[in-house]
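Working notes for the structure below.
The complex appears here without one of its protein chains, the remainder shown in place.
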Amino acid sequence: MAETTLALPGRTTRRVRIVTSATIVVTVALAVLVVPPLAQLDQQAVDLANKLDPPSWAHPFGTDDVGRDLLLRCVYGLRVSLLVGLVAALTATVIGTAIGALAGAFGGWTDRVVMRVVDALSSVPHLLLGIFIVAMFRPGVWPVIVSVALTHWLSTARIVRSEVLSLRSRPFIDAAVSGGASRTRVIVRHLLPGVLPQAGLAAVLMVPHAMWHESALSFLGLGLPAHQASLGNLVQSARGSLLAGDWWPTLFPGLFLIIPTLALAGLAGAWRDRINPRRKSELML
Amino acid sequence: MLELTRITAGYDRRDPVVRDVSLHVAAGEAVGLLGPSGCGKSTLARVAALLHRPDAGTMTLDGTVIRGWRHRAPREQRTAVGVVFQQPRLSADPRLSLRELIAQPLRSTGRRREVPGRVAELAQLVGLSEELLERRPHAVSDGQLQRACLARALVLEPRLLICDEMTAMLDASTTAALVAVVERYRSESGAALLAVGHDRVLLERWCDRTVRWGERNAGPAERERVAAG
Partner (left out) sequence: MTDARENTGVPVLDVRDLSVRFRMRGGRDIAAVTDARFSVAPGECLALVGESGCGKSVLASALLGLLPANATTTGSAVLGGDTDLLTADERTLARTVRGRRIGLVPQSPAAHLTPVRTVRSQLEESLRELTGVRGSVLREAAVVAAARASFPDGHLDRYPHELSGGLAQRAATALALIGDAPLLLADEPTTGLDRDLVERTVDELRRHTDEGRALLIITHDLAAAERIADRVAVMYAGRIVEIAGAPRFFGAPGPRHPYAKGLLDALPERDFAPIPGMPPELGALPDGCAFAARCAYADARCTGERPAFAADLACHHALTGRTHPLKEAADA
């Protein structure tokens, strides 16, 4: 009696990665959703007697240059950055999916024109384009969202278009056409559902991207108004104190930007493994 | 029923895979188109199924000259031709259950109310159980999936059925079963058949007559063989 079993390499590592990422994402989500309404603390409370205090029991992340509690400022900042990131990523994905699907499904001239426009827009650096867009409005949350969304749909459009192109040549689309399906029905019922996992993955991967974009705009002073706590604003306003050797006002907002970003990327990676499994089937019949 | 005259078709205009080929299928007739793989017979089948626009030549269906292919063809023309492909895995939308797979053409043509009745009827004809109908393509065998694909091709009661290498991936018993289903449908409906394949014994047993495809880029003599049938 002989038994042969091979361990699947990397399965444990993958599981640890997923669990860690999920824990972080859930914690962050709870923090930004639950803390502000429950805490009853004023993040804008100025306390000039305790300005630029290093981390302590009273203020775990220390205080800023006007004595505001940094932990609270970071949570509020993350809340704003995450909101901007989510809404912008979702908008960009919807725009990108619609445009990519149309280009791929129609093909021919439509495809050529749309993809040349995408190429042209891609050749301009995102940040430059984003700055140009926010500069047209008064500072606020919505201009930043519009700016990020309008600069980030390009890659999604490319991904969705190529997926649609590859699906379009499958016999099951031929079968639908032969069965009397209209153009709209082929796109809505057969092509779009086929690309949604890819588009969803692109959306999740885009959230951190959009958060960084927002932070970059705010850091440059073009994003959210300075009094509103966003991670970019926090880092920006703390720049001066860093030169004086006060590290905490920049470090903690920076970590708040990096850690959720990595966790989201970890989850997106797990999703990608799920939709593109390396092994097609467990059973090779 | 189907008249293809001097059709030239392919995916590259400079090098068409089908060159100047003619083929005729009479009403109610079963014609086998026999040829080696890669000769272009599948492309010709796609032209006949209104799925691929030819570069040159004319096609008539039931006496009507075809002016457009794919979505440019009127829905009534497209649904008059049922088509079954070689690889069931690629011809089934992986997200749909077999029941939905068979029902799709009814839903596409606004005949939603007929779904339960027609699907049950066809499932019985092709031999799929209620339990199998609930499964998705990845959970059934090639043979079971091809049965569903055949049911889908028959659900709108086409006047012409095109089977492009329908049984190439299947074992002898499933092949015989699917051919029996096609023949039963044809005897009840009087539909015509164009069966494309490379198995001479099978097509000669199945069809009223078989037409042999010449070697690719063959001279006029070969072309005449296809034309004359």
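Each chain gets a letter, A and B, in the order it is written, and its residues are counted from 1.
As a convention for this text, a residue touches a chain if its C-beta (ideal position, glycine included) is under 8 Å from a C-beta of that chain, and two chains touch if they have at least 3 such contacts.
All figures in this text were calculated on a predicted structure; none of them were measured in a lab.
Any idea which of B:M59, B:L96, B:L133 or B:L202 touches the chain not displayed?
Of the candidates B:M59, B:L96, B:L133 or B:L202, B:L202 is in touch with the missing chain.
Footprint of the hidden chain on chain B, which residues?
Interface with the chain not displayed, on the chain B side: 36-38, 127, 141-144, 168-177, 179-180, 198-202, 204-206.
We adopt the following convention: only the chains that are shown with their structure count from here on.
For chain A, which residues count as touching chain B in their complex?
170-172, 174-183, 185, 190, 193-194, 281, 285
Mind listing the chain B positions that touch chain A in their complex?
46, 49-51, 70-71, 75, 78-79, 81-83, 85, 87, 90-93, 95, 104-105, 108-109, 138, 141, 149, 152-153, 155-156
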